[in-house]
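A single protein chain has been removed from this complex, and every other one stays in its place.
Think of it as A and B in the order they're written, each chain with its own count starting at 1.
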Amino acid sequence: MAKYILRRLLIFIPMLFIVTIVVFTLATLAPGDPLTGQQLDPTIDPAALEERREALGLNDPPPVQYINWLSEVATGNLGDSLYFSGRTVQDLIWSRLPNTVYLAVFSLFITLVIGLPLGIYAARKQYTAADYFVTTFGFFGLAVPNFFFALLAVYFFSFQLGWFPAQGTQSSASISGLAEFLDRLHHLILPGLTLGLASVAIYMRYIRSEMLDVLSSDFVRTARAKGMTKGTVVYKHTLRNATIPIITLLGFEFGTLVSGAVVTEAVFNFPGIGQLFLTGIQNRDFPLIMGINLLIGVTILVGNLLADIMYAVVDPRIRYD
Amino acid sequence: MNLKKWWSFLLALTFSVLLLAACNGGDDETGTDPEEPADDNGEEPADDENGDDDGDDDTAGEASEGGNVNIAFFSPPEHQFNPIYYTSTYDANVMDFIFEALFRTDDELLLQPHLAESYELNDDQTEMTITLNEGITWHDGEAFTADDVVFTYEMISHPEYTGVRGTYADKLVGYEDFRAGESEEFEGVVAEDDQTVIFRWEESSVTPEFNASFPIIPEHIFGAVEPGEIESHESSIATGEVVGTGPFMLGDFVEGDQYVLNANEDYWNGAPNLDTVTLQVRDQAVITGLLESGDVDMVIQPDGIVPSDVASVEQMDNVTLYQPQDLGYQYMGFKIGYRPSEDVEAGVIDTDNFIENEKLSDVRVRQAIVHALDREAMVGGEDGEGGLLQGSGQVLHAPFPEASWAFDENADIGLEYDTDRAMELLAEAGYEDTNGDGFVEDPNGEEYVLTLAYPTGNEPRENAAIVIEQQLAEVGINVNVDTPREFPAHSEIVENDDQSIDMYLMGWGLASGDPDPGGIFTSHVPYNYTRWVDETSDEMIQRGLSAPDAFEQEYREEVYSEWAEYVSEQVPYAFLWSMINNWAATDRVGGITEDPVTMLKDPHLWYVQE
Partner (left out) sequence: MSGPSPGSTKQVNTEPPMPEAKEQKKSYSPTKLIVKRFFANKLAVAGVFMFLLVVIFSFSAPLFVEHDPAQTNPLNTYAEPSADHWLGTNSSGQDNFARLVYGGQISLQVGVFIMLIVSVIGVVLGSISGYFGGWIDSIIMRVTDLFLIFPFLLLVLTVVTILQNVNVAILVITLGLIVWPNITRILRGTYLTLREREFIYSARAAGATDLRIIMKHMIPNAIGPIIVNATIIMAQMIILESALSFIGFGIPAPTPSWGAMLNEARSLNILTGMPWAWMPPGIMIVITVLSINFIGDGLRDAFDPKSSRK
């Protein structure tokens, strides 16, 4: 196992390296730079912009810029943002990362608490109205574009019912402690639902079919014949199997949740990594793009590894060599 | 109309389905509660902000002390709260509460003393002696003095300064030497005593107040910082550390979400009525809902309410709209010439090397194009009906919007929408449809296609590109519209004279300071993106700034009016429109100062009326 982990790590490092080169090339190939967007204001002297380009190193040949960036990373720094003047990339990432983590964790939580019971319920009541309702909901969850769902949810739950706040991460900057936690949670509900909508649908359908499999399998009949209650067997087995996709979600998806939340973050103005990344791309802020990309890469690596380890824990038949 | 009813029914139906789905989903219980969801009467507005208990229908009540006002804008600031380094207008909004300058514009866009109490100019306007107001302190209690002014101008002239605000200082005496690091002393700005500061310019300054109107930063904070480190110093970017002289101080914030500004009780112009102002970043899509529910009290520059939402905001009883004309404008530029690629590479602008774009070098063709554009239709009626702007704009013929003193309503400018005239002009210039394909060919009988480039990011402008294509097709001009590019990419191809484009859409956001068009229209300046070389125009622009005649505003008005006429005949640009701003405030906020360029003037006078 340790050998396996080590091997994975060793493979991953050169891959990360390749990705940074490709990303850097793309970022510098795209026309425009972080300062071209500022040329709307005629009181800014273009010569001053040119000097600033020089000072930021934007006039260096791309390979030189890349090497400068790399040597910065080697010292444990992700460099200075080009668009957010005066700020470092890690400072920016740290200021946004918590929001994204809350959002991702909460949407996974929603996936679990909604998807699991609904899936089990539907399977237990197969071919009833409830089953059809759940199945249809599952299909709809996959068919509704999530920004569209988000706008409708804001309109309905925030403005018509007034249940949840429509925007932002917390209602006041000055609260702290439990009040802050609850307030943040309150703000998380709509974006979390939006982000988790598709996952809920997929997970629910998975659990339902898993459950049906188990219900009809031979060993359940055997176990029942031996006098065990149906519930014990079914739940033990289903729940164990149900953890597998959740682990996959955790490992495989977490990193992409980070970058995939761009749309949700935009509608709810939830300042997270996705939004930051989009800003970085739109403004050609390559240190920021590369920094976030490194972060996502490492997250996926760690997530995948953890997932592999957890598979082995959940299902001892899985072996790595 | 029956159709409309039908749609409302469908809408209600959708929401019911959504409610049912979400209730069952969200509460994890399969109980059915078939409420009538689309019935929105009597619902409480969502209000979780700081426990304000405002109702929707409060009439103008009593002014009360204290309280908080929520202001929305649509993009997060970049968090650079130092005037010498900021670039984003959102940061500028935050700083408007915190930093002040010696002069600021009044409601006629004339600069008046602000931190300055009075000033005197010598006869040839090369020297200005400014007396500062007494009793002004920084947020941390230190006294504001002439040294702070000197320090600020030294910092934007410093050899290690990498910001872009040097234009305020670069005409001062000794700037070049100081900037080059060859001189320790900056002769251009000198403190006579604590309350007196003297500005000296190399040549007569026609706009001395403007040049002295840069926001002042505190010497006692940044004096101890290496000039190269100021940009990333915590007093430039961190809460609680940003120190200015303004009516509010930066307090707690949640990055990218909200910024709390606390009242500066010692503000020299009088303590603010409010306790706090909260600047919130909110998505444009939901802003009307937030205004109506009272979650947001003000919507301000640079965005304002989008034109398509204005009609519905007008119907809200609790909201007042403030609609000054914007100083900036949108235009379609004609690439009359291109810099050769060697010059682009070398960053050189030499008018002699410009390559003429034969497709547009005939002024009749450019005039024909302007005649072919129905700009009134693009802007729309004033009743808010139709148009790409729903009436939130004004057709422009020269780069002076009505709000500016350089605007002359009697000037005979502008080419009206007249397709017949357009076709006449084209025929005169030799452009005729010789092969019967519906589009004109050039005088040599070759196919004539103009390529139009435009950026994403401004919906009316994006829509205008296709409208322009179709309107020009009406008079037989074949326009090939490029795929829209993101702004930085678009800006680069325009600036670097990409020879594949003939026309481009762009906008200028004009500062409120001075209407001098020289920075954009003089032949040799970089911002002359059209590469329009015209000695007559250059000479007029020069005249508008030449001492001593130009010390008189009336003289300049005349010159600019003449120039406006000239430029609208020569059409280096097809000026499209200037926007009407749609700023809004709920009736909860009182004491707002109306101003053509900002909603944020004198926020210490604001109060909450319950």
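Remarks
By our rule, contacts are C-beta pairs under 8 Å (C-beta built on N, C-alpha and C of every residue); 3 or more make two chains touch, one makes a residue touch a chain.
Bear in mind the structure is a predicted one, so any value in this text is a computation, not a measurement.
Residue B:P484 is the one among B:P484, B:P526 or B:G591 that touches the chain missing from this view.
Only one residue from B:G228, B:G386, B:P443 or B:P548 touches the chain missing from this view: B:G386. Interface note for the absent chain: among B:S312, B:S341, B:S361 or B:T434, the touching residue is B:S312.
Contact between subunit A and the absent chain runs through residues 11-12, 15-16, 18-19, 22-23, 26-27, 29-32, 107, 126, 139-140, 142-148, 151-152, 154-155, 159, 195-199, 202, 209, 212-213, 216, 252-253, 255-257, 259-264, 266, 274, 277-278, 281, 289, 292-293, 296-297, 300-301. As for the chain not pictured, it touches subunit B at residues 1, 3-4, 7-8, 10-11, 14, 284-289, 306, 308-309, 312, 374, 377-378, 380, 386-388, 390, 456-457, 459-460, 462-463, 465-467, 470, 481-486, 489, 500.
Going forward, only the chains that are shown with their structure count from here on.
Rounded to a whole number, the gap between the C-alpha centres of subunit A and subunit B is 36 angstrom.
Residues of subunit B touching subunit A in their complex: 14-15, 18-19, 21-22, 24-26, 28, 30, 37, 40, 43-50, 76, 78-80, 82, 85-87, 162-167, 170, 231-233, 236-237, 251-260, 278, 280-283, 285-286, 289-290, 292-293, 295, 328, 347, 485-493, 495, 507-511, 513, 519-520, 525-527. Contacts from subunit A toward subunit B in the complex involve residues 30-34, 36-52, 55-56, 80, 83-88, 95-96, 113-114, 117-118, 121, 130, 133, 137, 140, 151-174, 186, 193, 200, 266-269, 271, 275, 282-284.
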